[in-house]
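A single protein chain has been removed from this complex, and every other one stays in its place.
To keep things simple, chains are lettered A and B as they appear, and every chain counts its residues starting from 1.
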Amino acid sequence: MNKVHNNKAWWLVLPVFLLVAFSAIVPMMTVVNYSVQDIFDPSTRIFVGFDWYKQVLQDPRLHDSLLRQFIYSGCVLLIEIPLGIAIALTMPTKGRWASLCLIVMAIPLLIPWNVVGTIWQIFGRADIGLLGWSLNEAGIDYNYASNTMDAWVTVLVMDVWHWTSLVALLCYSGLRAIPDVYYQAARIDRASAWAVFRHIQLPKMKSVLLIAVLLRFMDSFMIYTEPFVLTGGGPGNATTFLSQTLTKMAIGQFDLGPAAAFSLVYFLIILLLSWLFYTAMTHADKNR
Amino acid sequence: MGWMAWTLPTAIFFGAIALILVGMTVWEIRSPCAERRGFLPIATTRGDRLFIGLLGSAYWHLLILGVTDWSIWIASLLSMLWLFAVMRWG
């Protein structure tokens, strides 16, 4: 669409700008202020320059949780994106079954995140949970609270359970936008199912897939509640991701300075990654 | 305002950012700029280059703080060069 150049449009954006500025810029400034000081109480504080940053950047806890975070987000994308596409391809196109499918698939997305954790906490327990019980009956020694591997698998399966529907729904709506003419042409050419997917469906899904990758990457990168409820970050620190390390520092130990420095480093990582994804997205839109 | 724990250096920092934004706005009104291709892989406007420059500067600081024991001023100097290069040739 050709947009008119009109700077008066700023008046329409102003309420949003003020509201978000109040909730984003003021806190951000505060974080920057905290990050350069050692704060004992509001009146006793010492300027320490970049010391906290140095400490945080060289802190093995940060390195470990950052590494875990990237592995986790990578796994999430590798499993959920192909699975989501596959599910979207199998969904019925219209009729009552289609709406029913949509609603059932949306259910996990509407459950509060700590309840998701609770559901899997119960489901995976060996004494009262169906999953843990049946695995142990089948002769597999499974305990997500003490075995690192089991904890990881459980957290990942929980995330797949929770969020694959989002990817599937996105792809589904992308597929719905393909006109029937394309499929008819493919039938005339006797194109194989793979060729239809590769040359018709995948290109049409590109823009929604980018949104899906963006949302899934960002949301998995800030995951906090579900592993917090399910494993509490354990066993040991095996499932402690960035948000949890930060929350422990900020609210648990009330280390204002280091927590603020950590927040800013975390935010910079997010800022760079979301900028890269967003630029890729807008360029894909432009070249469509 | 007490809870925000302002210090002089951070106040100067935010003041500078605000000044740059105001300056860029005035510049844009006086002489609107067009997108162009420089050494960066995408076509950018002036504002995009400023953002890339500032984000890059932040990462230069983190890099030098994280892996070296150099003075922070070296990082700042590098960042200024980087910012200038991106604005001019990016």
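What we mean here is this: contacts are C-beta pairs under 8 Å (C-beta built on N, C-alpha and C of every residue); 3 or more make two chains touch, one makes a residue touch a chain.
Everything that follows uses one rule, which is that contacts and distances are computed from a predicted model.
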Exercise for the section: If you had to name the missing chain as UniProt does, which of "Sugar ABC transporter permease", "Sigma-70 family RNA polymerase sigma factor", "FecR family protein" or "UspA domain-containing protein" would it be? Expected result: "Sugar ABC transporter permease"
Fill in the blank from the handout: Among listed residues A:Leu102, A:Leu135, A:Val153 or A:Ala280, the absent chain is touched only by A:Leu102
Handout entry: Absent chain, residues of chain B that touch it
Key = 2-4, 25, 28-29, 47-48, 51
Fill in the blank from the handout: Where chain A meets the left-out chain, the residues are 1-10, 12-13, 15-17, 19-20, 22-24, 26-28, 30-31, 34, 86-87, 89-91, 99, 101-115, 118-123, 127-131, 133, 161, 164-166, 169-170, 172-174, 176-177, 193, 207-208, 211, 218, 221-222, 224-225, 229, 242-244, 246-247, 250-251, 256, 259-260, 263-264, 266-267, 270-271, 274-275, 278
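Just so we're on the same page, only the chains that are shown with their structure count from here on.
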Completion exercise
Expressed in whole Å, how far the mean CA point of chain A lies from that of chain B is 28
Practice task
Please give the residue numbers of chain A that touch chain B in the complex, ascending.
Solution key: 26, 29-30, 32-34, 36-37, 39, 42, 45, 47, 49-50, 53-54, 57-58, 265, 268, 271-272, 275, 279, 283
Handout entry: Contact set on chain B toward chain A in their complex
Key = 2-7, 9-10, 13-14, 42, 51, 55, 58-59, 61-62, 65-66, 72
